[in-house]
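I have a structure here, written as structure tokens, and I will follow up with some questions on it.
One chain of protein is taken out of this complex; the other chains stay put.
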Amino acid sequence: MTREEFPALFTALRDCGYALIGPTLGDQAIVYDSIQGIDDLPIGWTDEQDAGRYRLRRRDDNALFGYNLGPQSWKALLYPPALSLWKARKTDSGFEVLPADGAAPRMAFIGARPCELHAIAVQDRVLSGAGYADPHYVSRRQPVLIIAVQCSQAGGTCFCGSLGTGPRAVQGFDLALTELIAGDRHEFVIEVGSEAGAGILARVPHRPASEVDWSAAQQASARAARQMQRHLDPGGLKALLYRNAEHPRWEEVARRCLACGNCTMVCPTCFCTAVEDVTALDGRSAERLRRWDSCFNRRFAYIHGGSLRDSVRSRYRQWLTHKLASWQDQFGSSGCVGCGRCITWCPVGIDITEEVAALRANGAGAARQQGLCDDE
Amino acid sequence: MSDANEIERFIREHPFFEGMADEHIKRLTGCAERVCFPPGTFIFKEGEEARTFFCIQSGRVALEIHAPPKGSVQIDSRKAGDVVGWSWIVVPYRWYCDVRAVEEVCALAFDGACLRGQWDENPRLGYEMYQRFVPLMHRSLQATRLQLLDIYGAK
Partner (left out) sequence: MPLPGIATHGDDPMVPHPAPILAVRQETLDVFTLTLDVSSFARPFSPGQFTMLYLFGVGEVPVSISGDPACPERLEHTIRAVGSVTRPMQELKRGAALGVRGPFGSGWPLEAARGKDIILVAGGIGLAPLRPLIYRLRARRDDFGHISILYGVRSPADIVYQDELADWNDAAGMDVSLTVDHASPDWQGNVGVVTTLLDELHCDPGNTLAMTCGPEVMMRFVIRALNHLGIADHQIYVSMERNMQCAVGLCGHCQYGPAFICRDGAVFRFDGIAPFFSIREL
């Protein structure tokens, strides 16, 4: 599909009743929001990312998807930061819960990255595949159509390569696009991932991709893989973290960590929420809300008498151990997809890949120093 | 590392061993070494194997119990001239509280198994040690019970 033909994709999606959610410029970043047309895309923009750093920069071409990752993920659309669970009103005999109103929107996600597809798969398992299935998540997730975009360049903090979650997606999408720009040519190689995707493609002008174009698409992914600056070795991570609860590194990172919770907000797989009960001033109606929460909040682990995770050390340890180790026991996979957002958006630039490397560096040895009985 | 003569001198100097016969002191030197801990470090944690008892030469030690969600609560303190550690005498030989150096602490550390071995061979030595331990435990228990009274409380 050529650049000229691209708007037809949006038209086809809208004709099929989808609300378009895609990347757009906002708040000096590239965020996912409702978009109407091509002009809403961050055409010709890219992002520069490093630990604790995010800047937009103009490209020297007019790529539609020439950036990497913004602060949000699709999590904000599927698992909203604030959600009303139910409303109730007082009655003579007590109270009654009112039926929920409103149907979930039918969304098309434009521009989902391979790591984000993995993140959505992780969230599917967490929120609907591991016991209780959250009906709010399910109703929003079920009708979603995903137009993924393969990565042609690595972001400054990306490390999907070492986790096997990118830079190329092979499943989890309805359509996947690779943007190719060479001289005057500006085209998209399209891969079909589902029947729904095929149905949309049928409404859009397109032609079979040539061997050359397919090869160019593969090379773009290979280039992205080569560019990746960070690596996280996933081998034996569960045992490493479970065995090193008293590693001196926790103390060290705690000296830097502000417990601001940015990492949990931008992380595409963090799912902790708080339940909030509110009432109208006259006490006759009440509502239960669900809001994103963070294990970095001091009150997160509060029980009567105090917080069980009072120190920042214990809270950072909880986050990292959960993300990389406990998650595996809970959901059968790692919670990390290598998107690098936690590194970019940490105000003090704490780098998850660096922390894991430090824990590996003198793992069991350090544990013994602390006097812990090790079963070796 | 201190040599045997130095250890012997340290033992003689420590109030716990006051009045102990030379022959017993000499037997003890083989079970002891001098150790120092930086301020804030845990010397031992609750649940760990108790193989050591300390005669504090300098510094201050806190005995604590971790009681979530309050955190670590200090239940007792020891200083220079005091002794820390009785759990090495009693099965199952496990510390029942945390021991933490509040200031820099230097002490004579005695290996419990070594000591128990010594007084199996020389019951008189065992008697001498118990004679010193029992009054300490008695005093400590008395003090703890008075603490329980919470005599300064509002009621």
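Labels for the chains are A and B, by order of writing; each one numbers its residues from 1.
Please note the rule applied: a contact is a pair of C-beta atoms (placed from the backbone, for glycine too) under 8 Å apart; a residue touches a chain by one contact, two chains touch by 3 or more.
None of the values given here were measured: they were computed from a predicted structure.
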- request: Decide which residue listed in A:E116, A:D174 or A:D351 touches the omitted chain of the complex.
  value: A:D174
Message: For the chain left out of this view, which of B:I25, B:I65 or B:A80 touches it?
response: B:I65
- line: Out of A:A130, A:A202 or A:L258, only one touches the absent chain, namely A:A130
- request: Based on the whole complex, identify which of A:S34, A:N62, A:Q142 or A:S210 touches the chain you can't see.
  value: A:Q142
Subunit A, residues in touch with the chain not shown (by the definition above): 85-86, 88, 90, 93-97, 124, 127-135, 138, 141-142, 144-146, 172, 174, 194, 196, 242, 245-246, 271-275, 277-280, 283, 285-286, 288, 290, 293, 295, 300-304, 308-311, 313-314, 318, 322, 325-326, 329-330
Task: Name every residue on subunit B in touch with the hidden partner chain.
output: 46-47, 65-68, 91-92, 94, 96, 148
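In this section, only the chains that are shown with their structure count from here on.
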Statement: Note: in the complex, subunit B contacts subunit A through residues 42, 44-45, 48-49, 68-71
Query: Across the complex, what residues on subunit A touch subunit B?
result: 302-308, 310, 370-371, 373
